[in-house]
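One structure follows; several queries about it will come next.
Removed: one protein chain of the complex. Kept in place: all other protein chains.
In this document, chain identifiers A, B and C correspond to the written order of the chains, with residue numbering beginning at 1 in each.
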Amino acid sequence: MERMASHYRKSGGRWLGSGILRGMGVTLKNWIGSYFDPSRLVTVCYPGERLPLPENSRSFPFLIYDGDDPEAGLRCVACRICEKECPPECIHIENERDENGKPRKRPAVFDIDISVCMSCQICVEVCPFDAIEMDQIYAISTNARFEPLRLHKEQLLKPNEYFRELSPTRSAAADARREAERAKQAKKKEAGKKG
Amino acid sequence: MNVVLFIIAALILVGALATVCVRNLVYCALSLAATFAALGMLYLALGAEFIGWVQILVYVGAVAVLIVFVILLTAPDRMRSVGPLFSRSRILGVGVSLGVFGTIAYAVHKSGSLKGSLSMPAETDMQSIGEELLSSYLVPLEATGVLLTVALIGAVLFAREEPVEGSEESQESKD
Amino acid sequence: MWLVIIQLKIGIILTFFSLLFAVASLAERKILARIQNRRGPNRVGPCGLFQPIADGIKMLIKEDVVPRKADRALHFLAPIVMVAPMVLLFGILPYGGGLTLVDLEVGLLFFFAVSSVSELAVFMAGWSSANKYSVFGAMRAIAQMVSYEVPLVLVAITPVMVAGSLSLVHMVEDQAGYAIGVIPNWFVLTPWGIVGFLLLFVTSLAEANRTPFDLPEGESELVAGHLTEYSGFKYALFFMGEYFGIFAGSGLAVALFLGGGGAPLPLLQWIPPYLWFFVKLVVLVGIVIWVRASLPRMRIDQLMDLCWKGLVPLAFVNLIAAAIWHYSGGGWQGWILAGGLLVGAYLMLNRVVLRSRCSWERKYYLAKS
Partner (left out) sequence: MSTLQVLLTVSALLFCLGLTAALTRRSVIMILIGIELMLNAANLNFIVFWRAHGDSDPSGGFMFALFGIAVAAAEAAVGLALILLVYRHYRSTRSEDLNKLKG
């Protein structure tokens, strides 16, 4: 007995085959446990059931409008900062023009080629008007390589309520920012009236 | 009964002919395996059950597999041109074998003692085979054991790769 | 009449094993999934029960691709040569209760003779595919099967020695009855029997190319070994051959060591023996799947080390232990003598393997510091 104990210590506390038995014990526990403890099954039946996405997950940009009318509530003023900053140059903007050919502060064309977009979020960071934000859609598929992957303004426009649902924190911050900006503008206007 | 024997004998001869005549070495080895299996069948049909299965186990399962394995290891170059169909050595070889066959066939045909029909010998069950092996055939059995051991060691020694200078093995022996 | 009965028996046995093939392929995926915290197939039918049918239809209607440089005849023959001997093996398993097909006097010899033919099938598959991965896989598989045949036969000889017969039916009869009224006289409940059973299990895993010995088809280095160029129904046949090999190996283990169709308790003897046989067989197949989920694949040198330095010596010691057991007449002397010999052998092996710089421990050449 003493010899066996010393032998056990000398051999590093291991017996041949003990590792195999231990490993098989672990798998057995997991197998049986998976029938009693549903939390062990980390996968879900995907198309039917989906895991909630983390709030900061992002896929491709979209444009936000306020209110009900996409055209009237469009936040974008076609300043083209995002177009310039976009590293893979996937944003294409053309200004709306009046009868004289003078550019208006609205985009006539706003295209994003999502086959080029790399989801870097730089357009969101640089936008001074909180007009562009990152979406969370991920199950996207098309039947052609080029045209269906170029999203136009109509496809990109989504209401602010959608963004609120998507990312409460960021949308609250953006709303607060816009509210403060509006208040400042109103104050300025009042001051200007007074003055 | 005889029809079965003849069919199996035909199988054996076709297999052996294919083994000898086919050029592709892999086909040769596989038809050799088929010949061995047919021989095992013949033994079974002749009432030698034990020998029949031993034949299949040893020849099909071991010898043919070994030959196949060596063919894989040596990778014979199939691209090299085969010599002429009727070279001198080839004609000589076929002639010698034909002569041998003629002699044996003549002897078999003429011999008077071979006219008897096949008779089933006394029962040979496994029990009696085992007892015979360990009593009257004990010395040959031991000798076979020694032979197989020697063959095993010899084969291992032959096939072993000599450690190349500077390889891992020789380095290990240094330190 | 006699012919009809034989036909019926063949029908029952083949139906059972084909069904077991379907169930086992589903159970394997389900159990593997559960062990890996997944759910497994659950789309086709209730709980994915019809998955084997869907798999079968898929395999049947899939395109049969043969490489242009392949040897068409051998490429076609290989799956057949693989499956046919495995089916033959089912003929001699002693199911008991009148379901046994043939009681060959040289049953065990038949088993090994016929199962060794599948090595040629592996070679034919590998060589005819004209693919270097296939050839490498076939070479590995043949080397592995030839090597593991040695301990397999050595281990299977021990029950032959004790029972005094090569017939599997006779061997099962030798294990009938109960000691002190409750403990069955199975060979697995003797010191040499338990070691022999474990050795037989390990070696038949290796013979069937199952994990952890499935490196002939190791995906990480050989794509799929000798199966690389097979698709469609031929691939399904190979798959079936592998599973039938597992079933036959498990059946052999049941017949040699687990008492064939014997009931584990005298109370349960009213259940017919073939049901017991099938229950034991299914349990063994389950353990094979469990082992697959638990153990990682070995390296080729580890595989050969395990065979020639571990299993073959152990099998020889086991042979001696069985002889000692037989001549000491069983009982407590047998337990002490044979058991002591085997424990001693295990301790020796333990000491040798764990104290030497054992070759199956990972060496970190780069992170030597």
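FYI, a residue touches a chain if its C-beta (ideal position, glycine included) is under 8 Å from a C-beta of that chain, and two chains touch if they have at least 3 such contacts.
Treat the numbers as computed from the prediction; the structure is a model and nothing was measured.
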Left-out chain, listing which of the shown chains it touches: B
Interface with the unshown chain - residue positions in chain B: 2, 5-6, 9, 12-13, 16-17, 19-20, 25, 28-29, 32, 35-36, 39, 42-43, 46-48, 50-51, 54-55, 58-59, 62-63, 66-67, 69-71, 73-74, 76, 82-83, 89-90, 92-94, 96-98, 100-101, 104-105, 108-109, 114-122, 124, 128-129, 132-133, 137, 140, 144, 147-148, 150-152, 154-156, 158-159, 161
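Rule of thumb we're sticking to: only the chains that are shown with their structure count from here on.
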For chain B paired with chain C, centre-to-centre distance based on mean C-alpha positions, whole Å: 28
Sites on chain A at which at least two other chains make contact: none
Residues on chain B engaged by chain C in the complex (per definition of touch): 26, 30, 33, 37, 40, 49-50, 53-54, 56-57, 60-62, 64-66, 68-69, 72-73, 125-127
Of chain C, residues touching chain B in the complex: 71, 74, 104-106, 109-110, 112-114, 116-117, 119-120, 123-124, 127, 135, 138-139, 142-143, 146, 149, 164-167
Complex contacts: residues of chain A adjacent to chain C: 4, 7, 10-12, 14-16, 20, 23-24, 26-28, 30-31, 34-35, 40-43, 45
